[in-house]
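Removed from the display is one protein chain of the complex; every other protein chain stays in position.
Chain lettering (A, B and C) follows the sequence in which the chains are written, and residue indices restart at 1 in each chain.
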Amino acid sequence: MNTILDQKHIMLRVEKKHVENQTHATLFFHHALCFKPGQFIMVWIPGIDEKPYTISFHSKEKFAITIEAKGIFSKKAIAMEKGDLVGIRGPFGNGFDIKSQGQKAVVAGGCGMAPLAPLVENLDKDTIFIHGARTREYILYPDRFKIERLFCTDDGSFGHKGLVTDLLEKQITSGKHLDMVYTCGPEIMMYHVFKICEAHHIPCQVSLERYMRCGFGVCGACVCGRQVVCRDGPVFGSAALREMKDFNTKALLKSGKEVALSQYFSWRCK
Amino acid sequence: MNTILDQKHIMLRVEKKHVENQTHATLFFHHALCFKPGQFIMVWIPGIDEKPYTISFHSKEKFAITIEAKGIFSKKAIAMEKGDLVGIRGPFGNGFDIKSQGQKAVVAGGCGMAPLAPLVENLDKDTIFIHGARTREYILYPDRFKIERLFCTDDGSFGHKGLVTDLLEKQITSGKHLDMVYTCGPEIMMYHVFKICEAHHIPCQVSLERYMRCGFGVCGACVCGRQVVCRDGPVFGSAALREMKDFNTKALLKSGKEVALSQYFSWRCK
Amino acid sequence: MTIQFLGKTLKNPMVLASGILGNNCDILERVHENGCGLVTMKSIGPEPRDGHKNPSVIDLGHGMINAVGLPSPGVLNMENEWDDLKNRNFPLIASVYGGSVREYQIVAEFVSLKKPDFIEINISCPNSEKHGMIFGVNPQSSHDVVSAVKKVIKVPLIVKLTPQALDIGEVASACEDAGANAICAINTVGPGMVIDIESKMPVLAFKRGGLSGPMIKPVAIRCVFDVYKAVNIPIIGLGGITTGKDAIEIIMAGASLVGIGSAIRYRGIDVFKKVALEMETWLKDHDLCMEEIIGAAHREG
Partner (left out) sequence: MTIQFLGKTLKNPMVLASGILGNNCDILERVHENGCGLVTMKSIGPEPRDGHKNPSVIDLGHGMINAVGLPSPGVLNMENEWDDLKNRNFPLIASVYGGSVREYQIVAEFVSLKKPDFIEINISCPNSEKHGMIFGVNPQSSHDVVSAVKKVIKVPLIVKLTPQALDIGEVASACEDAGANAICAINTVGPGMVIDIESKMPVLAFKRGGLSGPMIKPVAIRCVFDVYKAVNIPIIGLGGITTGKDAIEIIMAGASLVGIGSAIRYRGIDVFKKVALEMETWLKDHDLCMEEIIGAAHREG
């Protein structure tokens, strides 16, 4: 566990930027972070805003975050250069549980690859690793892993044409026995992964995303049913998901208003 | 060194009281204190006042203070019984320097025995140990030490009739070589001990007393010339004493007013 | 430790502070299950309000600073929440705020119809340009808003005060005169500011924010002490309470109930259970009961 003092606000400079593709970039920082795959940090760009980002790369003295350009903040973030200043707080959250035994599978959708990357690096070589993206160029970290990846794209420009859930079902129906599925990606995708797992009695762990303020379980901005995403999560197992009425249905806006997930995703932070 | 957190305010109950004589009592507490001979604690009697007292006994899990009844506070203190509640803060101050080599002497006057007692217990058996008091019954801890004591009393009821300084001078003029003299007692006595030491080029360490508030070097109540008694002291060596214009001459009243030492001693805290 | 408070029975004296977690019925229920006798909803305002940009809550080690800025769906946009809360099995405080006496009245009147067990008016939030704080620093304006709200609600009224008032006892007394049924003290301290020296900018987007957590406890204790001297209505004491001993301390200052907010950060959501147990143990060890120690620091010496 990280102690609370480890989580104090500190300032870091971007050590290196790696442009992944048109809308994704990875920012590297030289800083020893006490970290577990699936945890996140709050990233402050002075004068702009502060948002949660998962740690997508971690070594003894470095770490990185991978950002998908969506709105004002993330566009600023991928436009940053070596030497630029950001504040970080964290790491926060529980992270993935990697102690479980047996055959594992990882299912990543788009930028959902980010939290899963350091996890994959900690898993056995025989892990089933499914990764989907819009097109070939949106495949993150193409040459990074030792574990073989099964790819799929929306347009078929790389690997299977179609959804990650197709590939997951194919594995299962082809007789592969799975003991744990880790997934991150759009919530609707994760929901379907969860449903498939439930149907086949496979435990799974999903990493949720909600609007956050404090990151440490006090302000309530990120509550999702009975769960506090920033502290009890962001990773939730099957037992919690079964009881989570809000999973794939509802989320809170910045004002605290509870809305349908579709409305949440079409809301732009002002 | 004690860390600052060790010095936080805590409440203790009197474990045992030992009545030394009509005006002196020793209060024992069951509490592990990280301590060096010569250090003191601030003792709070709820509803009364808070005053500094030297630690007069110390073991791994116990310590004691010895109090001479003078004014309101100390009379309350010696009237306390087993189970009574006091607050303590500390230990504070530097304590005696016991690292020096060679032949040592200890010169105690009256209740000045208190801070010297744990020191004596740490010194070699050949230490010259002089102890003076008003009368026989005011000799503190008569059976406590392994080191032989040379006694003197004002009325000659025990040991030499006269002052501790007589005995100290006799030792020196009889040819005894001394490398360090530790002393505590009335300031005038300590001043004369210091003068004797200076005349014979013997380094000495005296433990001073001034009105105190914070005990940790912030409020300035206890300043004595350039020295902050609670923090730089209460123990001062010859070099500091030589430059200390206020030694045996001046002290600050509670109001901060600088007065002659005689006036300081005839002032009663209200 | 069952306790009576303004005619209701609470399972213990622990209260969830407003603005902490209380964003939906499910989480309030979970806090209740984790040993909290009385939970408070996040403060409800007259209009939808996003609150301030991030950073809006920062930990400082010995406490935290926040300028969340009173985000609220707005009193008219919470039908789902009220529906969920209708069948609750726990006692509830609804906290409300407004920008004028009239707004407080409108919000409180509407909320009263939803039948929370108590309404708390937050006249003490430092994190908004115009809301709340201005009322709580002044006895007269506090009196005005309390008597206006009292006229339109059907549940007991708690008034939440700010330590920034020059004489919090005077403000509390004005609230009591105006009909308040209980006082809640204190809201956050300050405001304060943290500047990042590398970017040369205040870290909070709103620049300044209220302090909470362990470092404000001495201010909370003094305020509750002052309020207890000034009024005869019960006090919910909060501000930095983190352990059972802290809870005993604020009760001795004069609190009947003990609120917890920031301490969830340091001890988890079950801090309520932990603190209640620590209190019980302390009381048992000292052969005392709750009633005997309320305001005890006023009696001795």
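A few remarks follow.
We adopt the following convention: contacts are C-beta pairs under 8 Å (C-beta built on N, C-alpha and C of every residue); 3 or more make two chains touch, one makes a residue touch a chain.
Since we're looking at a predicted model, the values are computed, not measured.
The residue from B:46, B:71 or B:162 that touches the chain not shown here is B:46. Here the missing chain is touched by one residue of C:10, C:149 or C:293, and it is C:293. Here the missing chain is touched by one residue of B:167, B:208 or B:252, and it is B:252.
From the set B:31, B:177, B:226 or B:242, the residue in touch with the chain omitted from the display is B:226, counting the whole complex. By the touch rule set out above, chain C reaches the unshown chain at residues 60-63, 65, 137, 164, 166, 189-195, 197, 199-202, 207-208, 211, 214-215, 217-219, 221-222, 225, 245, 248-249, 252-253, 282, 293, 296-297, 299-301.
Along chain B, the points of touch with the absent chain fall at residues 4-5, 7-9, 11, 42, 44, 46-47, 49-51, 85, 87, 89, 213-221, 223, 225-226, 228, 231, 245, 252-258, 270.
Convention: only the chains that are shown with their structure count from here on.
Placing every chain at the mean of its C-alpha atoms, the farthest one from chain C is found to be B. With each centre defined as the average position of its C-alpha atoms, the distance from chain A to chain B rounds to 65 Å.
Centre-to-centre separation between chain B and chain C, using Cα means, comes to 50 Å. Not a single residue position of chain B touches two or more of the other chains.
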